[in-house]
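Just passing along the structure, written as structure tokens.
Every protein chain except one is present and positioned as in the full complex.
The letters A, B, C, D and E name the chains in turn, as written, and every chain counts its residues from 1.
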Amino acid sequence: MNKHVNVQTFIGCESSFEESSTVLFGIPYDGTTSFRPGTRFAMQAIRTDSFGLESYSPYLDRDLEDVAIFDGGDLDLPFGNTERVLNDISEYTKAVLANDKKFLMVGGEHLVSLPTIQAAYEKYPELHVIHIDAHTDLREDYLGEKLSHASVIRRCHDFLGDNRIFQFGIRSGLKEEFEWAKEHTYMERFSIDTVKEIVQQLKDVPVYVTIDLDVLDPGVFPGTGTPEPGGITYKELLAGIAALQDLNQLVAADVVELSPPYDHTGASTAMACKTVREMLLTLTK
Amino acid sequence: MNKHVNVQTFIGCESSFEESSTVLFGIPYDGTTSFRPGTRFAMQAIRTDSFGLESYSPYLDRDLEDVAIFDGGDLDLPFGNTERVLNDISEYTKAVLANDKKFLMVGGEHLVSLPTIQAAYEKYPELHVIHIDAHTDLREDYLGEKLSHASVIRRCHDFLGDNRIFQFGIRSGLKEEFEWAKEHTYMERFSIDTVKEIVQQLKDVPVYVTIDLDVLDPGVFPGTGTPEPGGITYKELLAGIAALQDLNQLVAADVVELSPPYDHTGASTAMACKTVREMLLTLTK
Amino acid sequence: MNKHVNVQTFIGCESSFEESSTVLFGIPYDGTTSFRPGTRFAMQAIRTDSFGLESYSPYLDRDLEDVAIFDGGDLDLPFGNTERVLNDISEYTKAVLANDKKFLMVGGEHLVSLPTIQAAYEKYPELHVIHIDAHTDLREDYLGEKLSHASVIRRCHDFLGDNRIFQFGIRSGLKEEFEWAKEHTYMERFSIDTVKEIVQQLKDVPVYVTIDLDVLDPGVFPGTGTPEPGGITYKELLAGIAALQDLNQLVAADVVELSPPYDHTGASTAMACKTVREMLLTLTK
Amino acid sequence: MNKHVNVQTFIGCESSFEESSTVLFGIPYDGTTSFRPGTRFAMQAIRTDSFGLESYSPYLDRDLEDVAIFDGGDLDLPFGNTERVLNDISEYTKAVLANDKKFLMVGGEHLVSLPTIQAAYEKYPELHVIHIDAHTDLREDYLGEKLSHASVIRRCHDFLGDNRIFQFGIRSGLKEEFEWAKEHTYMERFSIDTVKEIVQQLKDVPVYVTIDLDVLDPGVFPGTGTPEPGGITYKELLAGIAALQDLNQLVAADVVELSPPYDHTGASTAMACKTVREMLLTLTK
Amino acid sequence: MNKHVNVQTFIGCESSFEESSTVLFGIPYDGTTSFRPGTRFAMQAIRTDSFGLESYSPYLDRDLEDVAIFDGGDLDLPFGNTERVLNDISEYTKAVLANDKKFLMVGGEHLVSLPTIQAAYEKYPELHVIHIDAHTDLREDYLGEKLSHASVIRRCHDFLGDNRIFQFGIRSGLKEEFEWAKEHTYMERFSIDTVKEIVQQLKDVPVYVTIDLDVLDPGVFPGTGTPEPGGITYKELLAGIAALQDLNQLVAADVVELSPPYDHTGASTAMACKTVREMLLTLTK
Partner (left out) sequence: MNKHVNVQTFIGCESSFEESSTVLFGIPYDGTTSFRPGTRFAMQAIRTDSFGLESYSPYLDRDLEDVAIFDGGDLDLPFGNTERVLNDISEYTKAVLANDKKFLMVGGEHLVSLPTIQAAYEKYPELHVIHIDAHTDLREDYLGEKLSHASVIRRCHDFLGDNRIFQFGIRSGLKEEFEWAKEHTYMERFSIDTVKEIVQQLKDVPVYVTIDLDVLDPGVFPGTGTPEPGGITYKELLAGIAALQDLNQLVAADVVELSPPYDHTGASTAMACKTVREMLLTLTK
């Protein structure tokens, strides 16, 4: 008879903090979402539905059972005070990095990538960012707010500077964002076919990968806050992740913007689960 | 051929600002919601589905076509900065009151009632509040935040003081909130049967009515952020509204916490629509 | 091995036309529905989900297995030509009555009751109608159309005249409809408590019962085209049906306005199924 | 920084097995469900959504934080082999009882109550059962299978015998089940008003309470496998649970038949959560 | 403080009738739909959800803010009288054309394209039609009705004659419709790859483009009345629209058959919104 209080982790992530090389954690925050909120429930849904997934990946021929990952649960955050939330995330992420562990963060809205990317940058000043998304996320501000999901990559540029940000799949934004990008970031519009060649270029520098799942076409992935038609298929995303295997210094990653209240069938959550598995196996390679 | 740009109002609310005695407006904000967000879409859904409703109320034997109401649309608000949002609402509400009009505000989460009640209080220092809700909303703070949907009535007490707040239908809260209420508010738990007698007591003082629709049982009204079983039926709410007819100084009201993303069938939105109609007819009596 | 082509009937209604005393049939038409269409799918859903119901009623202590009912399927109707549709229904109904059988028709929108009531009236000139509904259905016309779901009872009055129509549960309509009703029909507003006493009055005359399921509160019965809050509970409807047992000349009945596309959980369809069972047992008493 | 692998329990049930007086556990099994499966996901959904509930009950004026309850998670069961499943449940339950703990089991379909009631009976030979349900569950067999959700109470009678089973809320079954019940069980049909007086009668004997949530009307509780219209309201169920406070030897209980796939809005799950809280507070009184 | 009655238009379409070159309007009619109704709600849903879209198109590098479009709202139509409905549409469309404006009509079911195409034909006798659809729509009649969604292109052929209709994406119909098409229309089956070359051919003649959104695969676009598997992706539709840029006399267009009641996630509506934006930018080029 099992006498332990009920534990729930992502499938195959039952290692202790100490023995693990990689930490998985969730950030249940969607406080600046401008259209449809709900990404706060993402990690919870992903943990539950990961039961429908195998721990073995035939794509990478690796198994979560063979690597040591710690599932640290979700951060406990208040709503309505964005600055305090970002501070709490920052502190947690720095503690993970201070223990020389990699991490996979699961959002939440895209703004929560700001403190995790910044923490990674502080530890790895040569950090480069691979950004897979439907949206530019390059606004200077959104309705006057500088800390917004629509500005997150612009805020990262504030400290990273030029030639450090590589954007893929982008198909929505203001005209000025697309103009701005021409001078400050690498951008592939509408598809993610050039991930492979950029990876070759970034092979030996520290890299953070941030995947906004709305890069997928909403026809196949409706469970997100800002559905933007014309996106990639899940097979294309899998190919993009496969291309990441050549990175020698992938230090951290995140998967954001699954919104379970808009995923009535569970298919979007299943895609998020598989993305998390593939990214964990990529991080622990 | 109609050559006017498309106008959409709540049924029967097509008067101009100037000719109207009462203003209807929406506040699409749910930034401090702790459980299920989505109330930001309430007023939009209510406007659209009011088409399924008649403008005539057989309960009150009055018709929206016979009174002058202005539908001012929804406030345009940012997310992620609660204080700025509350300021914007405050300013708008004060402008309405400065024109000697009554108003019906439609939330949004319950926190948005704080600036509207405060604005009413500033104009009517003798203001009393009738609060119909499942939750006490009397917390000193929520995870450290003093401006939270779970604290809104406590914040109102900060300026209203004792003997001004009358709570009905309450069935959820911390033990200390129920204890606190014993000394500072009138509270009917589980039902709203005493609205009638309290109305007689408040007949001749200025009154603000705030209706959190989650007072309804989630079995009949699932479209809300924090479903709390054991609530009242819609007929009981209609009886409560009928009892309000004896108030001689009803100055303003609000209807909050409809969450359309959780109302797949439209039945909850239909109840919100009918509540808005009955409250508008009560305000314009 | 069963070698018969697949037959699907309402539970317990497998008798042949010849051996049956009562005919059950569906009218998949919702062509004049002004708000949310979908009632065309009602009878199909009711047949399928009747599998979740027992054939025995503990309320009436009778079993569908003990009576002879023929399920004639659904009429095959075009859309877009209301007059032709009404003619087709009329013809079918008259053929049923010509064979001296009772019938239970399942809509469809409420307008489809017009030809079935008229056919019953032609066979039974003393016909009285018990009308259970949320809506008056007494408009002279709707946007200029005289043949509309919103006018069906008014159209029946055209041939039945005064003192023949008894309305229950009504809570929505134009002011003029309520005024008109005062002189031409019996009307109980908001509830159906007086069915019992009216049944005593109509005990020995031919009676047709038309049940618009939107008389139920949309909180408990969302699967309908025009949800009108403030309705009765399903237990109250069951009590109303129980009261019908004293009618000695119940000649026909209908159950209309279930809209499966708005019944995501199947609960509304379950209520329609049980109503059909109870009405079939009442007709075959 | 929290370094524990992610733990998820029902709200307020974080005690260790050793320190707890009561054990909460889930049985994710619905293998004999004849209509709509899905109850296997109940306990998982209840744990997740218990976050929307307070740990304090204003009905009982007690708080889960003040009692010691262990959440043992869900049993790990195969599908397709009913006997093996029942054995596994039996073994687990006996282990709990052997440690002199009470328990609350959450199903799963109703058949899973058979081994838990039997285990309780083996420890307490004077066991009486309070059975709250829409269905008789008294079939001798279902399509030839004696181990079926439709036979569970009959199977309990096999060992309990007459005068030990008290049924409430029953409104569906075969005619022969209702007949059989007249001689072998106490049965209140359609409502649960007599729970109070039966509790007085059973005050001082060991009692097991089994609550099939489909006793609730499907209008207010659609999230179940066999929706049966005409049920009780949630307030009536709360009153029934309140009546149980006078039992001096309540030794175990279960709450079964929540089916999350049919609960699109979460309202049914919220009712199940609140029922679990009230029953846990009743058991630990 | 805004004192205008609430205006709601498609994003970026706030010009007055007089200053606009193009008119956007909705036709909320689905009265001849034979399978799943609901397209009447399309334009309303599109207006509301266009908020989630940017006004700038990176595909066409043009912005709705830079062109003058008038959103004339939805026509007010009765149900149940198809001829009257078609007359009303005809009249409205002619008034738009009489003012020398282009238009984009949003259905409704496909039959509503008949009067708008006919009106365009009357003004431009050389009119050619590009028809993108899953269905042939070439029936002589449907269950005896000549005015049916399944006959709309055949009815257009009645006045346009041979060599004027170009069909793409067709994958469903009667055998005789496919046979008939061989002699009277151009038809690409299963895909829309040849739009580009046909556009070159039609470069300098007046063209009307009618897009039935069910050309998209229902896997990615479920929100429609007659889902027909095997359709194109949204990227393919975008490529088709891009090909239209070479038309020098695009005089009008329509987008039909979005059915919001079957679009639970909003993804289909998002595709409709983007299609409307791209077509508006194409019309106003």
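Just so it is clear, contacts are C-beta pairs under 8 Å (C-beta built on N, C-alpha and C of every residue); 3 or more make two chains touch, one makes a residue touch a chain.
Only a predicted model underlies this, so the values are computations on that prediction, with no experimental measurement involved.
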Sole contact to the chain not displayed, among D:Q8, D:S148, D:S172 or D:T233: D:S148
Touch criterion as defined above, residue of E:R84, E:K123 or E:R189 at the omitted chain: E:R189
Touch with the omitted chain, as defined above, among E:R62, E:K101, E:R155 or E:R171: E:R171
Residue in contact with the excluded chain [from A:K123, A:R189 or A:H264]: A:H264
Those residues of subunit A which, in the complete complex, touch the missing chain: 51-54, 56, 58-59, 61, 63, 216-217, 219-221, 233-235, 238, 264-268, 270-271, 274
Footprint left on subunit C by the chain that the document does not show: 1-9, 14-18, 44, 47-48, 70-74, 92, 95-96, 264
Touching residues on subunit E - with respect to the absent chain: 35-36, 170-175, 178, 189-190, 217-220, 222-223, 226-230, 262-264
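Following the convention adopted for this analysis, only the chains that are shown with their structure count from here on.
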Subunit B and subunit E: spacing of chain centres that average the CA atoms, whole Å: 41
Mean-CA-position distance for subunit E and subunit D (Å): 55
Residues of subunit C touching at least two other chains: 36, 217, 219-220, 262, 264
